[in-house]
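Before anything else, here's the structure in question.
All protein chains but one are shown in place.
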Amino acid sequence: MNSDTTMNITILYFASLADEANCQTETVHVDTSTSLTELYEQLRQKHHFSQPQQQLRVAINDYFAHWTDTIHDGDSVAFITPVAGG
Amino acid sequence: MNSDTTMNITILYFASLADEANCQTETVHVDTSTSLTELYEQLRQKHHFSQPQQQLRVAINDYFAHWTDTIHDGDSVAFITPVAGG
Amino acid sequence: MTDNVHGQSMTIKRSVDEVYEIAARDGFALLDTAIDENRLKAMLEDDGAGAFVCFEGRVRNHNNATQVERLTYYGYEDLALNQGRAIIAEAKERFEILHAVAIHRIGALEIGDVAVWVGVVSAHRYPSFDACRWILDTIKADIPVWKQEYYDNADSKWLSNNG
Partner (left out) sequence: MTDNVHGQSMTIKRSVDEVYEIAARDGFALLDTAIDENRLKAMLEDDGAGAFVCFEGRVRNHNNATQVERLTYYGYEDLALNQGRAIIAEAKERFEILHAVAIHRIGALEIGDVAVWVGVVSAHRYPSFDACRWILDTIKADIPVWKQEYYDNADSKWLSNNG
């Protein structure tokens, strides 16, 4: 599926993002140079997410990450809406 | 036992004061004008208590009291060495 | 709003025994059944501990002025475990404590159910109080758990700790 210039990224959705995406997970095929902010922007347009990226945190492979971190083929990415535990 | 000018006071001893007095309680017959500080001073001399009054608190009839409170015939008085609960 | 898009985040992939093993080892776990406080307290036995402080966060019957019927908690299990392990490790560096264990429950909870439990032991009392509060605050800030409140008029909404 992926070539030298594209990668597969698994996206995990939780809470209101899962409601808006109407799914828990999906795999997307994106250019290798895609940043996390670009990835969220693509998905925001696709699913009409109501939350701007500034309100979200991001996790790569089950660890919190920085929005400036790079992603690689096979990574899983989750956008984290404000949490409400406790 | 008591006349218009004397009163019976029950003294309760705890912790190191009970060790030094070698008893848990005693009844003393004192002048009605006796203040709490005078009462402690009399008992300190009698039992050779090692602690000066300044290190102690005082209780009358099972409630903490002020050293300036007056005592009356039939009262119980306890001198409280620094506590160590918890 | 259908439950099928959240089904995975309402249940734990691990068995209950695995969950308590993780709690014992890493100090934090996510659970989808009732929290067994005695099992957690047993992890905190220590002859050098003069102080034990615990916090239980329970589902209460109101939020502001609104009557709450029940709550459902959703969690991102693997991120929660990684982040929880880091929180407990940081607590042990920040405070003079011997041990700390915390657990967060997900799934459908009723009024009075315990949603989060934090226990800390230390030689002296203040570090246990300070660490317990810090761990709880940090769980509420950083552990990927979300909740929806359900009201008697059948409405529900996503809640946020930041507002």
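First chain written, first letter: the chains are A, B and C, and each begins at residue 1.
We adopt the following convention: a contact is a pair of C-beta atoms (placed from the backbone, for glycine too) under 8 Å apart; a residue touches a chain by one contact, two chains touch by 3 or more.
A quick note: this is a predicted structure, and the numbers were derived from the prediction, not measured.
Contacts of the undisplayed chain with the visible chains, over the whole complex, involve B, C.
Considering the whole complex, the residue from C:A49, C:A108 or C:A141 that touches the absent chain is C:A49. In the full complex, chain B touches the omitted chain through residues 12-16, 18-19, 21-25, 59, 62-64, 78, 80-86. Residues of chain C in contact with the chain left out of this view: 45, 47-62, 111-112, 123, 125-126, 128-129, 132-133, 136.
Here is the rule we go by: only the chains that are shown with their structure count from here on.
Taking each chain's centre as the mean of its CA atoms, B is the chain most distant from chain C. Chain A and chain B have Cα centroids lying 75 Å from one another.
Separating the CA-averaged centres of chain B and chain C is a span of 52 Å.
Taken residue by residue, chain B touches two or more other chains at no position, since every residue touches fewer. Counting partner chains per residue, chain C has no residue touching two or more of them.
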